[in-house]
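Only one protein chain is missing; all other protein chains are in place.
Letters A and B mark the chains in the order given here, with residues in each chain numbered from 1 onward.
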Amino acid sequence: MSVEFRKDLFADERDDDLNEIGKPTQRQDMLGHVTGRSPFYDDHLFEGLLHMRCVRSPHHHARIRSIDTSEAERLPGVKKVIVGSDVPNNLNALLSLLDFGLDDEPLLSDKKVSYKGEPVAAIVADSERIARDAVAKVRVDWEVLPHVLDVEEAIKPGAPSVNGAYPANKFIYHGKYDHQKLRYGDVDAALRQADHVIEGRYQMSPIEQAPMETCGAIAAPETNDRFVCYTATQGLFFSLGTAAKLLDLSSARLHFIGGTVGGGFGGKVDSLHEPLAILGCMLTGKPCKYMFDREDEMQVGAPRGAERWYITDGVMNDGHIVARKFIGYFDAGAYTRLSSYAIIKGAGHLPGPYTIPNVYADIYCVYTNRTPATAMRGFGITGVDFAIENHMDKVANTVGIDPIELRILNAYRDGDMKAHRREAKNTALIECCQVAAEKSGWQTSDWVKQQSSLSGGGGERGQLPTHTATDQHGFVQDGQSGSYGGGSKRQEKSAYAETAAARAAPPAAAPPLRSMPVAQPPTQPARTPEPVQSAPAPAPATGPTAEPPQPQTRRSPARFSSISGLRRR
Amino acid sequence: MPVRVETFSQVEEAARALSSNQKARIYGGGTILMRSVNEGDQSFDTLFRLTDPTLKDIRSEGDRVLIGAAVTMAEIIRHRDLSFLADAARAVGGPAIRTTATIAGNLLAPPPYGDLATALVALGAEVRFAGQGSANVPIDEFMRDRESRKGSVVTAVSVPRLADPTALRFLKVTRVKPKGVALMSIAALLPRAGGRIDGFRIAYGNMGPTPLRVAAVERALEGSSLDEAGITRAAAVATEGLDPPTDALASAWYRREVAPVHLRRLLLGQTG
Partner (left out) sequence: MAQKPVQFTLNGEDKAAFASDGQNLLDMLRRGVGDLSPKYGCGQGACGACTVLIDGEPCLSCLTLAETVDGKDVATTSGLSSGSGIHPLQDAFMRNFAAQCGYCTPGMLMAAKALLDRNPQPSRDDVVEAISGNLCRCTGYEPIINAVLEASRSGASQPNG
């Protein structure tokens, strides 16, 4: 394995005492892997193991008139047919454990299905084959409903309502808005003064994580009135908490064993298998396995969701980007799962690693009749980065600037202010661009070679905008809440009161466009020891770091923290 | 309704039993059928396993070679007299698939499978059935009504012995490297007689419901010496009269767009 370490970069910022970094270190589980002895969840054998298969919707969207399981129940070897009414608490949202979002998804649907492959019943049988045969014998009377598969179609008036908890097909942020807002400076004013306005539309398809081991779990009765659950989950306690909630069990009665996972990549956090396997075990008293086959994994297993982004940049002739506006649509599929959180992450990432004085984003978490989306490596970031970096190339082409030069010209430098109102520290985009250009034989100017993340930043670039244009569009009038920042329903009233007050605040007069000088002579790196204060007062509609103070209650929402900024101090 | 397995040591017996049991399937190499078993296909409940050793024979018959129905891809690749089929057989799956996948299974394989079958169409193979002695059905005819032959048992495939193994060219077009399922495959029989080439046979896989011959391309090439002009004429009609499918691998539009390019490369010998 050849890994090159550029210890010359930022050499004076750390002691060169890294004794492990840079040296290959053997995995502790490697011997198990090469001998085939690593214990994956399905490598635990149980006498009398029962197998579970689900009856799934053949339709994108349909009401369930009735489910007739009688023929399936009569099949020899069928031990139990589980339907929605057998699930003690048959409505959940994965992030409800963080008090983020309304419960919107049943474990087994009993009223309607909102995506193709949604489960409506689970067969528990002596063998997988018998379970499959029984699935074929369940009769569901469907009333097929109109469906919508496109994010922008889904939020038009009159579109089919996909998700009962969010009838307008949009997740509600902070208990207030039907999208996640980011407001920093005044984008519209800056666009009017820019030499070029450059627009782009970018679309990413869903991506299946496709782990080699499909998702699954085995549950078995344990002594002391507990259930043991061997699982492929990537989030053991997350899955435990979800199972406890859906099954209305004390988590003390659940003994989860995991840790050896045959590839996850984000696709093994949805905790669909553990509760159902445990329920099968509870209802039969026997060990029960619920596992996706490969077709399930590809069709029903939650992918990285599709994203669509519209980007509008205001660019000066010299290549400085003075405004960047995003309209983003995340396709959550039929249920929230983790998409709402992905957008919070994505909003914190905007406008990419660039210092742009005016940034605006409206990001919608949209429900469609597609397979629910979930996490995948870098989720919330990868899709919009694809859009941003393609757009950077488009800007470079339009303005006639070398794409590396454009990036370095606009790159974050230490001491700059980021759009989510944190000081940029430990920036290294310039150095990355320089090394990438060098490695790929890309010809660059002397100016490019001379730039450094340690100089040219801060100062005026480190200041918050003198004025941020805010607005109330997308304000939710009808009191839907329960989402991140809005907290529990008990908090709704106070959240709305603050919003109303903020709405009354008049915007200040538009300030002159800030210039972003970077070609300063090298000076001391701007390193502010203290974090920059949070946003100025009248910024109710900004990102998560600038939310208005909320009364602390027992169920106050967890804050998503970031570990970036800890590297170089 | 678990799947029952019945074993037959005589292929004729199996053929008789199959004709009276619509819910039985012949288990050959298992590479296609076992997926259906694993996934609980409800359309059949019985597997017929054939242990008749004649199905594994490879033997000469005049100027042709008779290949038993149960001969595997790996056995074709290893056989001295079948070197002209080795490229197409090697295109099927990975080594573990080729160990068990059979020639008869490939003939009957639904899209996107059937790489070897595409080569057999170009080669002008003939298919022999149980209960029909040594009467052969030309492969074009076999492919035309393949669905209706599902109740018969293939016992062997007869192929002409090519004096020049390079006269059969094969190309599998995949989107995954080095190996994936074919979004199309092309086989071309280009027998040389003197300076000219006579008796072109061009076949595509995955450009229709079965591997098929491409009459328009054959006509365009007829009498040509595979020069630039002839190949250009052929490429211009690469998908004439075809109705390529749209599936998870590619759209019909995409297949139409790339077919002339790949055909051209194959005919120019630029596929190495």
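Please note the rule applied: a contact is a pair of C-beta atoms (placed from the backbone, for glycine too) under 8 Å apart; a residue touches a chain by one contact, two chains touch by 3 or more.
Predicted model only: the values in this text are computed from it and were never measured.
Enquirer: Of A:Gly32, A:Pro146 or A:Gly459, which sits in contact with the chain we cannot see?
Expert: Counting the whole complex, the residue in contact with the absent chain is A:Gly32.
Enquirer: Thinking of the whole complex, not just what is shown, which of A:Gln180, A:Thr214, A:Thr312 or A:Gln434 touches the missing chain?
Expert: A:Thr214
Enquirer: Determine which one of B:Gly93, B:Pro191, B:Gly208 or B:Pro245 touches the chain that has been left out.
Expert: Within the whole complex, the residue contacting the unshown chain is B:Gly93.
Enquirer: For the chain that got dropped from the picture, name the residues of chain A it touches.
Expert: Residues 1, 24, 26-27, 29-38, 40, 42-43, 45, 127, 129, 210-214, 260-265, 293-294 of chain A touch the chain absent from view.
Enquirer: Kindly note down the residues of chain B that lie in touch with the hidden chain.
Expert: Interface with the chain not displayed, on the chain B side: 2-5, 27, 29-31, 34-35, 37-39, 47, 49, 74, 93-97, 99-100, 178-179.
Definition applied: only the chains that are shown with their structure count from here on.
Enquirer: Could you work out how far the Cα centre of chain A sits from that of chain B, in whole Å?
Expert: Inter-chain centre distance comes to 46 Å.
Enquirer: Once bound in the complex, which stretches of chain B touch chain A?
Expert: Where chain B meets chain A, its residues are 1-3, 38-40, 42.
Enquirer: Touching residues of chain A toward chain B in the complex: what are they?
Expert: 53, 127-130, 132-133, 135-136, 293, 295
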